[in-house]
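A single protein chain has been omitted from the complex, and every remaining protein chain is retained in its original position.
This part shows subunit A:
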Amino acid sequence: MRKMSGDSELGCTEHLFKVLVIGDHKVGKSSFVKRYVRNQFYEELKTSIGVDFSMKVIDWDAHTRVRLQLWDIAGQERVRGLNRVYFRGSSGAFVVYDLTNGSSLDGALNWKRELDCQVMLKNGHPIPAVLLANKCDETKVSRRNASLLEKLCQEKGFTGCFQTSAKENINVDEAAKFLVKHILQINEESMKEEEQKIHLKPQTNTNSVCC
């Protein structure tokens, strides 16, 4: 596990979070990442084999800088076992499915289950995961189905759900912001938790504290 946060020279906090991007193949994982990181979209992307990384640096607020290490993991069934090792140490996940492909939603739920089995927060809770209904430029979800989606997403333990389009750049930043916010919250909680513990044992906490 790499250093997750630390004080930069400006006295601001810098966080490094590993975030998984998972889902069946061809649902648009790589496109989502490319759009988010480089704000570009390619019609013809090579199929991902193994895992690809990208890094996104976000100046969250005046005091916080977040580095998101996005792990874009290939979706084909049999490569999955191989990629489980990559789940380790992740702080959050985007679980992507393709609105135009029904089975990919089932796939996304499977991915979520697998994610929860492989990795969890220190306290045993699942890590925050956001469900992305991608390719929403191609089809539309009615209000009724949107609420169904929301319900499903609650039932399956997702932190949230967004209809996105990497192609048309819809909701990409919003979804990412949402996830980062939750990761930061959880982070803060755990900081406080640690502080409390440390206060119990009379010691001072020197670990990264927001200025």
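Everything that follows uses one rule, which is that contacts are C-beta pairs under 8 Å (C-beta built on N, C-alpha and C of every residue); 3 or more make two chains touch, one makes a residue touch a chain; residues count from 1.
Criterion: contacts and distances are computed from a predicted model.
Name of the non-displayed chain as stated in its UniProt record, restricted to "Ribosome biogenesis regulatory protein", "Eukaryotic translation initiation factor 3 subunit C", "GPI8-like protein" or "TBC1 domain family member 1 isoform X13": "TBC1 domain family member 1 isoform X13". Residues of subunit A in contact with the chain left out of this view: 1-2, 4-5, 17-18, 25-26, 43-47, 49-55, 69, 74, 76, 78-79, 81-82, 85, 87-91, 97-106, 116-128, 133, 135-146, 148-157, 159-163, 165, 168, 170-171, 174, 178, 181-183, 185-191, 193-194.
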